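Only one protein chain is missing; all other protein chains are in place.
Our next item is subunit A:
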């Protein structure tokens, strides 16, 4: 798995937002600014989240993995947001269930079959409460990337 091609310091955010739409705008703007996604990505993410929510209640923390169809993606990348205060998401696959989300991985993915490794790393981190707790307490971008990098190196197939 080529860590460097997916994660970038400029795509790590520490967000102080009240709603998930506000968060989506921040994250999508960052991705658009650096050319990773098309202008249409933001609307697509918002719509997709309404239809198929991506909030997940992990063991201790809430996480979300917003993503959408690959036609809106120019170049694959993953944006990470650590939220100062949790934001409410709807829970994946559970109607009327909400989850307070603290860590967000926004996935700009083109060919899922080729990206299995990176997706497994993301899901692996979601299932690892120590890693999630560490991420949620990070204070700077390089720290976030260092934790993800270490986890991915220790968990490569």
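By our rule, a residue touches a chain if its C-beta (ideal position, glycine included) is under 8 Å from a C-beta of that chain, and two chains touch if they have at least 3 such contacts; residues count from 1.
Basically, contacts and distances are computed from a predicted model.
A single chain of the complex does not appear, and UniProt lists its protein name as "PTS system galactitol-specific IIB component", one of "PTS system galactitol-specific IIB component", "ABC transporter ATP-binding protein", "Protein ylxX/ylxW" or "Stage V sporulation protein AC". Contact with the undisplayed chain is limited, among A:13, A:27, A:56 or A:147, to A:56.
Touching the chain that is not shown, out of A:22, A:43, A:69 or A:140: A:69 (per the contact rule at the top). Touching the omitted chain from subunit A are residues 48, 51-52, 54, 56-59, 65, 67-70, 91-95, 107, 109, 112-113, 115-116, 119-120, 123, 126-127.
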